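A protein chain is absent from this complex, but the other protein chains hold their places.
Up next is chain A:
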Amino acid sequence: MSDTTQNGPVLAADGTPLKRSLARALRMQKMRALMLIAPLLLFVVITFIAPIADMLFRSVENKIVATTLPNTVVALQDWDATGDAPPAEPVYESLYYDMFVAAEAKEHTKLGSRLNYEQTGLSSLFRSSGRRLDDAGEAQIDALEDLNPAWEDPAFWYALMDAGSGAADDDLLAAKRKQMTELTDIDHGVDIGFAPRADISQLLPKTADAYTLFALFTAVEDEDVVAEEEPWEAVKVALVQDLQEGADVSSYTGPGAAELAAAQTALAELPAMNFKEVFLDIDKDWGSVDNWSTIQTYSPRYTSGYFLNAIDMQKGPDGPEARPENQQIYMMLFKRTLFMSLVITGSCILLGYPVAWILANLPMRTANLLMILVLLPFWTSLLVRTSAWKVMLQQQGVINDVLVWLGLVADDARLVMINNQFGTIVAMTHILLPFMILPMYSVMQTIPPSYLRAAKSLGANNWTAFWRVYFPQSVPGIGAGSILVFILSIGYYITPEIVGGTTGTFISNRIAYHISSSLNWGLAAALGAILLAVVLLLYYAYDKIVGIDNVKLGG
């Protein structure tokens, strides 16, 4: 189609090209329609799509490593995980300062649980190390405090570190505010009654760094006054480090200058801080290459790790690799879920079609009565119906008892019909049957009985009349019912959990486990996302093959 003629574009009455004029009119109409449905759209987006998107987002989100150990992650970047040497001292130093704050904020155990999903043992490593960091550098700190009790005096420390009316190091404060806000999810942008002195942060960078973190924590989390609290051990360790590394305190003349100079002289005789030793003393597992490689692999803020895990793979130092065979489970469960959902859908069609046909062809009064029978189980609790199947199918259950009584089955060879795939299929077919019958019924009701009579009067036998005339018209009902049943069953988990045993459970059972028991929500989200993608893919395929226009939920 072209909107130009040989004489140029066709023009509307006001001289604009007709195409543009038409487009504008249509756009106006569309906008108006959109405005009308806007409240509903907003409602759906806010209450339905946003939470699902948020949940699925967890499958790639992984910022906890970078927010809990911000400096360690940076220091660890250049470490070679394929070698067999643990990282060097600077990494342990960053780890000490990061971990100290995290332990004070009680965030380190969260990271331990997170990393334990990838590497066994990290949970207790983080939990036990957090508590024991207070003892690091004890000798040096004691020496410092023995030298001058001022080092235990909150007011002295505050006078030394605070900018007062002088120049403040605003960049440092801003950076630490950001670090603490990310770590604790609490806003640290408030006034804390402290700003680091610019000259001190030049002279004693580590101390200023640690004290600023301490000040933020004291003011925001503990809601105390910074000047009245004694700094925690990490600040003193930082001072020891700064002084031992040869900070030039002779040029400094502010408050505490004399004490600093004295401390530097005294500390020169003590051994330097060795953080690697500190950590290896706490737990030798801090020297394990595997542990460090896990931390390094999972340090980016976004990870494909959960998705890899969901398809039985894992992140190795050289990229994705298959999990050990004895840990592979999810692909098998996905396949089983799809297969069993198909079987359940198939058996629902077989059982539901005749029922729907009878319902549609009986007189109204009887049909309504029968309809109540179809709907009755619908109004009974799902758990009750599932448990009822347990009573029916178990080895000492009703069916087995009847079979034994009839002599069809020997008493010592009772049939195993539950806690396996068979049990799940039977129970779920029963539970989902109404979802198949109802759309079929409403479609069949619209097929005029005269068509069948016409077919027969033209010479068709019963079967031909049904197969060539009636059945094709009822297909949209089958389609709608199948989609409903299939999509419902693919996400089922209560029934498989109760009657499925080990061979009849679905992928949803693992999702439920990771949501409620192992708290590995990232993996649960990844599994859920894959399940959603599979359903959408099948829906797309169905649309291409059968055509979604052929699906009817009612007349």
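The rule is simple: a contact is a pair of C-beta atoms (placed from the backbone, for glycine too) under 8 Å apart; a residue touches a chain by one contact, two chains touch by 3 or more; residues count from 1.
In the analysis below, contacts and distances are computed from a predicted model.
UniProt protein name for the omitted subunit, picking from "Extracellular solute-binding protein", "Oxaloacetate decarboxylase beta subunit", "Transcriptional regulator" or "Transketolase family protein"?
"Extracellular solute-binding protein"
In the complete assembly, which of A:Gln29, A:Gln77, A:Ser250 or A:Gln327 touches the absent chain?
From the options A:Gln29, A:Gln77, A:Ser250 or A:Gln327, the contact with the absent chain belongs to A:Gln327.
Among A:Ser21, A:Asn71, A:Ser113 or A:Gln445, which residue is in touch with the absent chain?
Among A:Ser21, A:Asn71, A:Ser113 or A:Gln445, only A:Ser113 touches the chain that is not shown.
Of A:Ser21, A:Ser124, A:Asn148 or A:Asn274, which one is in contact with the hidden chain?
Answering carefully, the residue with contact to the hidden chain is A:Ser124.
Mind listing the chain A residues that contact the chain we can't see here?
Counting only chain A, the missing chain is touched by 106-107, 109-110, 112-113, 116-117, 120-124, 127, 326-329, 332-333, 394-396, 419, 497, 501-503, 505, 510, 515-520.
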